[in-house]
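This structure is in structure tokens; I'll ask about it shortly.
The complex appears here without one of its protein chains, the remainder shown in place.
Up next is chain A:
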Amino acid sequence: MEIDLAPEPPSEGVADLTLGSQVRCRKYQVQTLLSLFGQRQHMTPGALFVYGHTATGKSLVVQTLLSYHKLPHILINCVECSSPRVLFEHILNNIPQNPDADIPDCDDDDEEEYIQCDDMTSFVRQLTNIVSEKPFGEQTLYIVLDKAERLRDSHIFMLPALLRLQELTGLNICTILISEIVWEKFRFGTGFNEPYCLHFPDYSRHELMEIMCLDSPSTCDKELYSMYINIVLSVFHMVCRDLRELRHLAKLNFPYFIEPVLSGEADATQTRKLWRNIEPHLKKALKSVYLREVSSQQWEKMQQAELENPDLEQTLTPSHRCQVELPYYSKFLLIAAYLASYNPMKYDRRFFAKNAGKVSKRSKLVKKNERASNHLLGPKVFPIDRLMAIFYSIVEGKVVPSAHIYVQISSLVSLHLLSQVKGEDRIGMPKYKCLITLDFIRSIARTVQFDVMRYLYDFL
């Protein structure tokens, strides 16, 4: 094994392309990257930009390629670099000590002093000094910047300088940027040295199958597992192409799928039965686990409970997404705020006045314009007077306008159920906006037996 690792130049051998069988379905990309890298002493293009969707193996391919061929490299995640200084010091302190080191962060036995650096000038100078002293001097040094879109928020000189690093230092350095965002969105100012862009296309359904079948448990038959993956993809593929998410979901729901086979209820060959068993379960997972409404741990627990006695199915599922316990008057205040936000002011009289007056036939038939529907455009601002007026007309019994009521309004604001709109007159006549959804207000209205739909203009 060792013999063909160390001296061999990266060439298009079959063994090279699978990278020790860690990378699947990325043959073409690996090949292109390898040919761009060339041999160790070769000059590599100064900057590469690798882009593609989430979980298409960008970081995986680049990292395994570099560590498999033991090329000197430094990995950085730009999310971690809150300031240029952190980035500079990370790079300078992690320059691999010898060309055959497995891990870029060197052994810390001969603890050298921590190199400090806080501006670009000294970064370039120190980098030149360090790299030309190292034993791998002539080899290409790769600096891999993951999540490179964060560099745009850094100093304006950062991105252009990193892309030009080869020219600025005069060394054989290759900067690799990895991002999910296309290159056009990185350009700003007077432009800079354009990197060489490489696209990592998404995995097709077949490729997803192939990769996901890799983590089939040893207890399970390969064919059965690939059938299971097929079912999972048939439910989730329309919504999600993220390999990481799909793998997570497949792993989470597998016990449920395999259960009939284990208990002897179904045979491994009874595809239809297994399918019918798992599909509703997966659809439920789409609504809860995929949205992270229940954690995967909870989901596993629920699964266990369900397997033990299937009757008690709905107990733990979150039927009410939004459930907040509020005091009685607060609920009415919230309802009033919602009505004030989403109803046009001129219809208040019709909805809330005891004596609504005559409703002319013509105004009944007014056609609503779709675009004008408030549920599409969002909540409107209303003054506190209107809120209180609606509140008194919908709440039952006599309510004293005490300080408690006003405190409740401000506590609704601090709960982010209402928001106070910034304006000139914040004490005399404060204005508010309601920030909750229709589902939420309906569930609240249900608890106080108030039919909120009857009062909403959009749904009349």
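Here is the rule we go by: a residue touches a chain if its C-beta (ideal position, glycine included) is under 8 Å from a C-beta of that chain, and two chains touch if they have at least 3 such contacts; residues count from 1.
Convention: contacts and distances are computed from a predicted model.
Of the names listed as "Origin recognition complex subunit 4", "Ribosomal RNA-processing protein 40", "Trafficking protein particle complex subunit" or "N(6)-L-threonylcarbamoyladenine synthase", the one that matches the UniProt record for the absent chain is "Origin recognition complex subunit 4". Considering A:79, A:262, A:291 or A:460, the position touching the chain not shown turns out to be A:291 (whole complex). Only one residue from A:196, A:275, A:392 or A:406 touches the chain missing from this view: A:196. Within the complete assembly, A:53 is the residue of A:53, A:248 or A:273 that touches the hidden chain.
Contacts to the hidden chain, counted on chain A, fall at residues 6-7, 9, 11-12, 32, 35-36, 38-46, 51-53, 56, 99, 119-121, 124, 135-138, 155, 157, 160-161, 164, 166-168, 170, 180-185, 190-194, 196-199, 201-202, 204-205, 237-241, 286-287, 290-291, 293, 321, 371, 375-379, 419, 433, 435, 437.
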